[in-house]
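Before I ask anything, here is the structure I am working with.
Apart from one protein chain that is not included, each protein chain of the complex appears where it belongs.
Let's turn to chain A:
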Amino acid sequence: MIELRNVTKTYPNGTKGLSQINLTIEKGEFIAIVGLSGAGKSTLLRSINRLHDITEGEILIDGKSITKAKGKELRMIRRNIGMIFQSFNLVKRTTVLRNVLAGRVGYHSVPRTLLGMFPKEDMELAFQALDRVNIVQKAYSRADELSGGQQQRVAIARVLAQEAKVILADEPVASLDPLTTKQVMDDLKRINTELEITTIVNLHFIDLARQYATRIIGLQAGEVVFDGPVSEATDERFAEIYGRPIQQDELLEEAAV
């Protein structure tokens, strides 16, 4: 369970990134965070694993405060939270397998990982993870030889090998075409239902959010302006929130045509 209590983020220049956010996210939920660019979607997601520090409030992960955690304690909390990025963030010069194994380093001592010696179980986990996203054939290819969609699936495998209990995905399909978008979102959804991994995805497309999520959170200027089930997140409702009709480029189906 993830709890955000009165979370506020003010940048040094005074602009508010997030203001007074209160959310409770239960285990196994598939949440889509939608909003215009600059609404604070990415800031919110990166606050959860503390890639960004918040200025007020507190964030609890399974009852432990990540806001107050330091050093090893912080790393232990982060180990349970996998992250997927818009630009994949793989090491391009190394093999797919090594990229996936990199997700395991949090479980081992520094000297052991310096030698690159991973136990057999880790290799097994890595291969299983690659199998789950149907990319096991590419295990020994260099990451930069893969297409964008394949690289994103490797990134998902890295999170699976990490044995994360939560997945944060920051615009995971923003640099992919509609077909690979569907494959990657299908993978995320399957992992969410099969392994009961809580998944929080930032999405630009409202229809994509409706298609995959169980709950939608709408952000505007750093505030939660919508929080409810998919059935309530209609175009009309969002038109009301945004103060203008939903535009074509905010819908994947329309943009694809």
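Keep this in mind: a residue touches a chain if its C-beta (ideal position, glycine included) is under 8 Å from a C-beta of that chain, and two chains touch if they have at least 3 such contacts; residues count from 1.
Basically, contacts and distances are computed from a predicted model.
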| item | value |
| --- | --- |
| Omitted chain (choose from "Ion-translocating oxidoreductase complex subunit B", "PadR family transcriptional regulator", "Carbon monoxide dehydrogenase large chain" or "Phosphonate ABC transporter permease") - UniProt protein name | "Phosphonate ABC transporter permease" |
| Which of A:Arg78, A:Arg132 or A:Arg153 contacts the chain that the document leaves out | A:Arg78 |
| Of A:Gln20, A:Ser65 or A:Asn89, the one touching the omitted chain in the full complex | A:Asn89 |
| Option touching the unshown chain, where A:Thr8, A:Ser65, A:Thr113 or A:Ser141 are the choices | A:Thr113 |
| Interface residues of chain A (partner: the chain not displayed) | 49, 51, 74-83, 85, 87-94, 98, 102-103, 105-106, 110, 113-114, 155, 158, 162, 168 |
